[in-house]
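Working notes for the structure below.
All protein chains but one are shown at their positions in the complex.
Chain nomenclature is as follows: A and B, assigned in order of appearance, with residue numbering initiated at 1 for each chain independently.
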Amino acid sequence: MTDGWSVARALTDPQSAAGLEPAGWTRLLSAARALSLIGTLAEAMADNGVPAEVERVLGDVRRSNIAGQRQALWEAECAKAALATYSGKVILLKGTAFAAAGYRAALGRSIGDLDILVDRSGIEQVEALLLSAGWEWVKPDPYDDAYYRKWMHELPPMIHASRDRMIDVHHTILPLTAKPRPDAAALIADARALPSGLFVLSPADIICHAAAHLLADGDLSGGMRNLWDIDRLVRQFAAEERDFAERLADRARLHGLTGAVSRALRLSQRLFNTPPVFRRKPEPGAGAEQSGPGIRLSPESTSAKRHISDALFLRRITAVDGWGRKTRKLTRQAFFIRSHALRMPPLMLARHLWTKWRMGRRD
Amino acid sequence: MRHSCFITVGPARFRIGSDWRAPIDLLRSLYRDYPLEQVVPDFTVRLQATSALRRWIRPAVSIAGDFTLPDAAPLPLSQALLAAEMAMNLQMALGWRRHLLLHASAVSRGGRAVIMTGVSGAGKSTLSALLGERGWRFLGDEFVLLDPDSGMIVPFPRPVSLKNAAIAAMEHEVDDDDRFGPVLRDTPKGTIRHLRPRTEAIGLMTRETQPALLLFPRFGEPRAVRRVDEAECFVRLTQASTNYVALGERGFDALTHFVRSIPARAIDYTDGEEGVEMVERLWSEQGVKAAA
Partner (left out) sequence: MLGPRNMVAARYAALPAAALKRVQVGGLEAIYHLPSGITHLLAEPVPDLLDALARLGPGRFADAAEVLQLIADRFDIEGDDPAEPHEAVLAERLAELAALGLIAISPDK
């Protein structure tokens, strides 16, 4: 079993890690870290006995994640406050969304930058409001970046000057140059309100989003973490949402993501034994698949080809070794690895010293 | 990875992998008095070739591991010891959570520690090395670990990383070439040579000690001493800490308690001897006050 697979196994069956020798634990921890899943592993092991030297490491990871989630949720609050006069929905995406909505997928998950989705018509207003509330462009001259604005699905990245946290503002969930064209208006229309006034995508749309990015992020870094998200979300939604299977099939079709969603579910099932969402019937012939009562989630390729390409995906997703090395060069890493991490401003000196007025004590 | 070793420094356990044998041999020699047995490490560090070709031809070491900086430039293989040091520093700076990490040096005597903090080049590292040869227990030259629960200082007594002029000063002080690592020339930080702490200091690396005095030293300035108030200490120490934010409330509690309970002075000194004398005098004065 490769180290990547052993991480998947440990998450699915924490007991299986019980008999690991120190060398085995060492490899497992390094591999989990490289897959951005060490926090998840720490949660999975929370009720299992582990050697003291392993508990040291996992304890630190848990502490880091708690602090990280608090910062991420606060950042969402700050964005909400900045966008108070914007009348459209402000929709949280990815890890911040899971945490804000209290989904089980948030447990142990490291959260990076803040990602939000707004309607394309509101993009300029949102940009202006953020800039006036203390965010700045990460790159110096984004206005020259006409291509970026025209073709990407998000604004160029912004960072808050004093909190030193980044925000990505999306107006759809895939680049406009990508082949599937998700229906952004439908995503926004179906988004669900949270008590705070922020929104999250509907459950079916969350799965579609995760599946879209599994395959759109070309080097598949974060692939296993993405699939774990999908596993956790699907289990929760299948149990708690009415007609989840139908909704998911409908939305996948609407967004042109049936291939992505079915592949994501197959891979997730292989890695984490995710219970099937759609009931499979035996195939009558090449290329056709019936699933569920009359629900057709038709893939583009034949069954055999699909198996081969699934195997290739799985190989890339699990390709990490006990030293934490990946075979593919990482272009983006988890939030705690960032080039400006070391110059975090640790505190805010409130500017109460005193340019406009003075207060004298009356003694 | 083909070659590897384990090194424990203070409370931190490292696993170091390397594409070449030489760095591991050098590390094993420099750290020969430290625990080197296999453990489940807190951090994994990888010294890896930037490409298959560059393993052999003008070999360059890329720093990798549990925590990395994406755009870090590789170093020539001859400077692998520096690469290893930087990699280990990075893991601590970005990943350590059990203690508040201060960018500082520390020595202690009679169970009371002096913590010296300041920007790189201000002299804290050399001063701690000197004091370590003058009857003080060396606790560390790069990181000081503050236990948030007990308020005690936890040693991190890695080999001292001496730079440029400090090398000659310490070679003069420590008349034993065996205590030094190889000379590394033309590094991004100038010339570097590592000094192994005394075996007693390494042997006591798990013993915590009480902080007694905080100093902000400045080398190469006319002699001066100035009180530093609590607020200034607090601000400067948060800037000197890489994990204050990550520690959250525990970090806040640890640091506010620290600055409120320890006296602080800024000291300027022209040379090592003067610096040593000033530290010893201030430490004695504090001891008298504390006893009174």
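The rule we apply is simple: a contact is a pair of C-beta atoms (placed from the backbone, for glycine too) under 8 Å apart; a residue touches a chain by one contact, two chains touch by 3 or more.
Quick caveat, the model's predicted, so the values are computed rather than measured.
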Which candidate, B:E173, B:E230 or B:E280, sits in contact with the chain we can't see? B:E230
Residue in contact with the excluded chain [from A:T26, A:T40, A:Q71 or A:T96]: A:Q71
By the contact definition given up top, give the residues of subunit B that touch the hidden chain. 229-235, 238, 244-245, 248-249, 252-253, 256, 259-260
Residues of subunit A touching the missing chain are 67, 70-71, 74, 77-78, 81, 132-133, 163, 346-353, 356-362
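Going forward, only the chains that are shown with their structure count from here on.
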Calculate how many whole Å lie between the centre of subunit A and the centre of subunit B, each centre taken as the average of the chain's C-alpha atoms. 37
Subunit B contacts subunit A in the complex at 1, 13, 15, 17, 38-42, 44, 46, 48, 64-71, 93-98, 235, 238-239, 241-242, 244-248
Considering the complex alone, what residue numbers of subunit A touch subunit B? 22-23, 25-26, 29-30, 33, 51, 53-54, 56-57, 60, 63-64, 66-67, 70, 323-325, 333, 336-339, 341-342, 344, 346-347, 349
